[in-house]
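With one protein chain removed, the remaining protein chains of the complex are shown where they sit.
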Amino acid sequence: MMQTEAKSNMMMPEETAELRQLYADFEAEHLHPLWTQIDDLMPVVPAPKAVPHVWRWSRLFPLAQRSGDLVPVGRGGERRAIGLANPGLGGKAYVTPTLWAAIQYLGPRETAPEHRHAQNAFRFVVEGEGVWTVVNGDPVRMSRGDFLLTPGWHFHGHHNDTDQPMAWIDGLDIPFSYQNDVGFFEFGADRVTDYATPRYSRGERLWCHPGLRPLSGLANTVSSPIGAYRWEHTDRALTEQLLLEEEGQPATVGQGHAAVRYINPTTGGDVMPTIRAEFHRLRPGVQTAGRREVGSSVFQVFEGQGAVVLNGTEHRLEKGDMFVVPSWVKWLLQAETGFDLFRFSDAPIIERLHFARSQVDEADR
Amino acid sequence: MMQTEAKSNMMMPEETAELRQLYADFEAEHLHPLWTQIDDLMPVVPAPKAVPHVWRWSRLFPLAQRSGDLVPVGRGGERRAIGLANPGLGGKAYVTPTLWAAIQYLGPRETAPEHRHAQNAFRFVVEGEGVWTVVNGDPVRMSRGDFLLTPGWHFHGHHNDTDQPMAWIDGLDIPFSYQNDVGFFEFGADRVTDYATPRYSRGERLWCHPGLRPLSGLANTVSSPIGAYRWEHTDRALTEQLLLEEEGQPATVGQGHAAVRYINPTTGGDVMPTIRAEFHRLRPGVQTAGRREVGSSVFQVFEGQGAVVLNGTEHRLEKGDMFVVPSWVKWLLQAETGFDLFRFSDAPIIERLHFARSQVDEADR
Amino acid sequence: MMQTEAKSNMMMPEETAELRQLYADFEAEHLHPLWTQIDDLMPVVPAPKAVPHVWRWSRLFPLAQRSGDLVPVGRGGERRAIGLANPGLGGKAYVTPTLWAAIQYLGPRETAPEHRHAQNAFRFVVEGEGVWTVVNGDPVRMSRGDFLLTPGWHFHGHHNDTDQPMAWIDGLDIPFSYQNDVGFFEFGADRVTDYATPRYSRGERLWCHPGLRPLSGLANTVSSPIGAYRWEHTDRALTEQLLLEEEGQPATVGQGHAAVRYINPTTGGDVMPTIRAEFHRLRPGVQTAGRREVGSSVFQVFEGQGAVVLNGTEHRLEKGDMFVVPSWVKWLLQAETGFDLFRFSDAPIIERLHFARSQVDEADR
Partner (left out) sequence: MMQTEAKSNMMMPEETAELRQLYADFEAEHLHPLWTQIDDLMPVVPAPKAVPHVWRWSRLFPLAQRSGDLVPVGRGGERRAIGLANPGLGGKAYVTPTLWAAIQYLGPRETAPEHRHAQNAFRFVVEGEGVWTVVNGDPVRMSRGDFLLTPGWHFHGHHNDTDQPMAWIDGLDIPFSYQNDVGFFEFGADRVTDYATPRYSRGERLWCHPGLRPLSGLANTVSSPIGAYRWEHTDRALTEQLLLEEEGQPATVGQGHAAVRYINPTTGGDVMPTIRAEFHRLRPGVQTAGRREVGSSVFQVFEGQGAVVLNGTEHRLEKGDMFVVPSWVKWLLQAETGFDLFRFSDAPIIERLHFARSQVDEADR
């Protein structure tokens, strides 16, 4: 459907002294001609500077541990978080042009102080437990498989209630916010405001009843009021999809491929205005169709072995491994064992601004 | 705020022969003057013909049983349903101008045949179990406390899998549909298409995971894809609200008054386009504020003893009793024991057409 | 697609003494069985009690004139409006189950006092000029071809600034409001609050600039902020559509059939929450396809000669004639000359509640 050839440059004039002078005068006036840059600025299909890349949990976690030994957590630096820097994005800790992904580490009995920012944030726990994140005063337990929200401008801090360290991943829209100058930041309490360690947060107790909405919460909210999406629900939802598939019912997104999206129960839409989060489960042996999408994603393997193929290159994956799929990069998953993956992306940005497109390889359908 | 005096009729002319002739000529041409009818047609506040009324479960259920003995269920009559006829609405089986409410009864091993209609329907089970309703081929168990949907144009039939009869209440928008000529009806199978008796329907297995949405179900639906809202979830949600209230958290809709709305998880809005459904729980001794609302409601007591005060008249209530609150009638609830009530109303009609108003008595706040 | 046979009544039991007693006991408890009424209450396709009917302007206008002689306009009766009473709707001044249509008449120098009501109202002027309607204090000129709004709860009164009488038609949602008990009413000034006679109302001056919205008016409004939709714009829009059609462009709704919908510029949707208004223009000789729609409409001929065929019966039409199309009645228009018609309907009610369906005769496409 689309042309893939580079634009020819029939318009390019001969480089004369006059032209050089013109270009110099442009420069002096803070001007740039489109005609010399159009191939770069307006490619035939997205040509991301970000590249596909895999980060290994076996490397990430030990580095986080060493940070725990060497770097105190506290006011100023705020978080012991180590950001994944896409090799194509010039040394900034941007995993994609819009998204930030980091491993965060909290030692035994440590507290990360409270603050709030316009940036939207979440956490996902690939292993461990014992930390509570306190979001607008509501203590939220963090355990393996849980997906946790701290939407924009919600105060939040964390504390480790145990004698063991804990690590998890953070996702934020820091690059988008930085690039587009939308960020605000405010310090809160130096300690968290509530050290209680309840099994379920107040947000969950109000909102996590399927198909029910409290009458005290009828106003829609920009982001989800649910602080924690528990593994027990995610696992059960995926299990049921695969069982229904076995019964011949249309429940999965592809043969042997169960998937859920985390949503804001007040709208049925994405959990936060800039970030989509999903969980995918493949049966052993399943390979998904090759797919390109506008917008960028990050995956983390939660359980199992398999591989991802990114623009034709296969990467073997183990538990905890993370990889990035830049815009319009062709990707497919291969499950060796049962294969569970957490995914987050900037899809709400792409969709709300009507730039969404996708392409599935015919051969792979 | 609003005038309550009747409109004076300064405009009324003397009744002359000429005027009588004019009115006769109007009649002949199928015309009516506004000036003689405006007080009736355009009241200062809603003046419903429907009246507040209470139906006793102790009367309803035995009549339903006698119907079970005398009237077969089957094709043609379709359902052994007995409609509540508001005494103000001229002998039609309309509980309000928009809503139908009925007690339906199915004997041991009976089947009510499949059909579909544009009218939206639900069932609520105040006691009993053993019937499955099959909605678009998906068998849905019916048990005490469950709220069950058959949205417009979904095929549905019921069968009783036990040797005991079972009764429940039906709610539909039959009066609205009839009045506004929007109804369509089509017969389906004479027996239900699936006699399986699973504990959970396929819709529940796909959709009843809090905060999660299947990737195979990303298109929003006009009505909820959930076939059954289970009592276990409703009860837990209400219990948590009251516990949170005890902890000093803002979780209830009024002091000692927990409440949930049943919603369509694809939108966060009402389960069906014309009918809202809620469940209310009062602590013993609680009295709600007197309240008037545009639009009409029906309640059924699920558990406990108490009373409703309708336009100043108190009615004592027991389990299973049903009452109707016509538009702009002042109502308040009084709980003697813990008091659980199911409620449905035409609020989505009122709100979508921007006629909603309400008034809470200052004295009762 | 749908069955047209009546439901057989296989379920009907023999009429025994016991059954008669059961039915009597139902009656005593304000109950009605569904099985005896289902054919009436839940028809296979809409079976409106309202019937197709034509009212002749040649009869309406003289009766309005006689009212002008015999009936004063003023506080109490409020308006000298004569409502069209659908012959099928039992003598009420309902043109359809949802809509009111009337001819209103104001003598030289008369004033109709100000009031407001929850009911939504509009006026359409088939001939004449000289009256200003004052809506929330904004005087709006009324002239031939203009469509004028008084949305719910806007104060409004009219005054005739000339020595000639003037008549126009009113459309309201009185039957819907009355049936569903949503109406409120409040008197305003006995005279209009502003006797100025500007050519254009303030609402028009702010809002009637195509594609532009005042920065002082960024909040969306339930109903349109435009008080008058002028004939000059309607006529030009229709003229352009037919010219574009001649140029081979896709601009008309059918061959030789131009049409516009009046909209709320803050949303692009209908002018008011319960009433849709459109204007249709047919070239001479054009016949539209036979069409059925859920919901009811009223038309008035604005100019030209032609006919409407309603469920197979042809009615010849002249300027000013009005006719009603009840729900699911098949209708088509035939233009003898160029044929201009104003139309209003309850389509927003039908669509917002998701009852919309339509059917176009294959043979007529």
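Note that the chains take the letters A, B and C in the order they are written out, and that residue 1 is the start of every chain.
Basically, a contact is a pair of C-beta atoms (placed from the backbone, for glycine too) under 8 Å apart; a residue touches a chain by one contact, two chains touch by 3 or more.
Because the structure is a prediction, the values reported are computed rather than measured.
Just so you know, the chain we are not showing touches A, C across the whole complex. Touching the missing chain, out of C:20, C:205 or C:316, is residue C:205. When you scan A:137, A:183 or A:198 for touch with the missing chain, the hit is A:183. Residue C:252 is the one among C:104, C:119, C:150 or C:252 that touches the chain missing from this view. Only one residue in the set A:198, A:273 or A:338 touches the chain that does not appear here, and it is A:273. Counting over the whole complex, subunit A has residues 2-3, 7-13, 16, 18-19, 22, 25-26, 29-38, 41-48, 50, 53, 55, 59-60, 63, 66-67, 70-87, 91-93, 97-98, 102, 117-119, 152, 174, 176-187, 222, 273-274, 294-296, 326-328, 346, 348-350, 352-355, 357 touching the chain that is not drawn. Listed for subunit C, the residues touching the missing chain in the whole complex are 202, 205-216, 218, 220, 224, 226, 229, 233-234, 236-237, 240-241, 243-244, 249-253, 259-268, 278.
Keep in mind that, in the parts below, only the chains that are shown with their structure count from here on.
Least step count on the touch graph, subunit A to subunit C: 2. Mean C-alpha positions place subunit A and subunit B at a centre distance of 43 Å.
Chain geometry summary: the mean Cα position of subunit B and that of subunit C are 30 Å apart.
Chain contacts: subunit B has no residue touching two or more partner chains.
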